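Just below is one structure, and these are the notes that go with it.
Note that this complex is displayed minus one protein chain, with the remaining chains in position.
Just so it is clear, A and B label the chains in written order, and each chain counts residues from 1 on its own.
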Amino acid sequence: MNTTIILPAEMCYLRLATVTAWTAAEIFSNSLNAENGIHDFCHAFKLAVCETFSNSVRHAVHSKEEKNVTIRFSSSNDRLTALVSDSNLPFDPVITLPDIEKYPEGGFGLFLIRQLMDEVVFTRENGMNLVAMTKKLTVEHKQGN
Amino acid sequence: MIIRENTRDSVSTITLAGTLDALSAPELQSFSENSALSPNVVLDLSDVDFLDSSGLRVIRGMALKKRESGGDVILACMNDDVRKVFNNTQLVRLFHIYDDLDAAVTYAETNKKSI
Partner (left out) sequence: MKTLIVIREKDCQWARAFFPDMHPFLLTICNKPYVEFLVDFSLLSGIRQIRLLSDGPLGEVEEYCENGSRWGAEISYASIQSGDDMQTVLAKNKRFCAEERCMIINGMVFINYGKQADYNAFIAAFPSGEILSCSCGSLMLTGNPSGTRNISPPYPFTLSCFDSPGLYYRLSSDILNDAVSPYVLPGYNNEPLCHIGRNVVIGKSAEIIKPVILGDNVQILGGAVVGPGAIIGSNVIIDRNSSVIHSVVIDHTYIGEQLEVEKKIVSGNMLIEPESGVSLAIEDPHLLTGIRKSGASLSFIQYAVQALAALFILVLLLIPFLFLFPVLKLRGKWMQHNEDCYADISGKILNLSVTAIERGGLFGSIAIFLSLDRFFQLFRVLAGQIAIIGSTPLRVSPENREHLKRMPGYRPGVFSYAEAEAWPVDHDDKAIIERFYTAHSALFQDILMTVKAFVNRIHEKSTP
């Protein structure tokens, strides 16, 4: 699979991004003939893309020009990668679990992504923030295989 | 996101339906800020099919605020996807979680008396 969707960096496009993520994960699962764990796999991608997309939108509001968020889905063997990129100012990902009982809010999003995905890479390139999230779909083979 | 509120046995129950994500979380936020709710609030999540960290943040914010004044937010009937988000962020430790709405309301009722 190698598919790209470009969406305006506005919150009202969030659901389009998440539906795309779910569907992409589903198409990928079907191509592997997976039987188990499809729902969890699709949900993980939906949630991860939801978090990254809304993050990009939140950081885009301060800018005057119109911005886009690009999401590319690519697969290799049993791994699916979602690459989310935006042209916002650089940000520094802090991935620790915030104190669940104290006030300063936030931090759950990035923490969730780390929990859901097998591999997460944050990087900045040519003025773009890139988040590459990869997850492996374990396809159980029938016994004796 | 559909948000409905009713009061039963002097306990406010907020019934949510749909997707609680960054797009709809502000709705719940302003709803909770602008409604007169009982100290103990039951959040009925049976029809919430998707929850992200923004939704989580609002629910947590509501609970922490209620606790400042001796109340609480009690969660009822979450599906597996929603439960996993609570689990992954360890926020389960913060909440009383019921799998039945009536039981949650009963708890909210009795808990209120002990305050």
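Assume contacts are C-beta pairs under 8 Å (C-beta built on N, C-alpha and C of every residue); 3 or more make two chains touch, one makes a residue touch a chain.
Predicted model only: the values in this text are computed from it and were never measured.
J.: Given that one chain is not shown, which residue among B:Ala17, B:Leu64 or B:Ile97 touches it?
T.: Residue touching the chain left out of view: B:Ile97.
J.: Tell me where the left-out chain touches chain B, residue by residue.
T.: Residues 77, 80, 83, 86-88, 90, 92-93, 96-100, 102-103, 106-107 of chain B touch the chain that is not shown.
J.: Even though one chain is hidden, which residues of chain A still touch it in the full complex?
T.: Output for chain A: 2, 36-37, 74-79, 81, 83, 85, 96, 119, 121-123, 125-126, 128, 130, 132.
The criterion applied here is as follows: only the chains that are shown with their structure count from here on.
J.: With centres defined as the mean C-alpha position, give me the chain A-chain B separation in Å.
T.: The separation of the two C-alpha centroids amounts to 27 Å.
J.: Quick check on the complex: what are the chain A residues that touch chain B?
T.: Per the stated touch rule, the residues are 11-12, 14-15, 18, 40, 43, 46-47, 50-51, 54, 57-58, 97, 100-101, 103, 105-106, 108-109, 111-112, 115-116.
J.: For the complex, give me every residue of chain B touching chain A.
T.: The contact residues of chain B facing chain A are 19, 21-23, 50, 52-54, 56-57, 60-61, 64, 81, 84-85, 88-91, 93-94.
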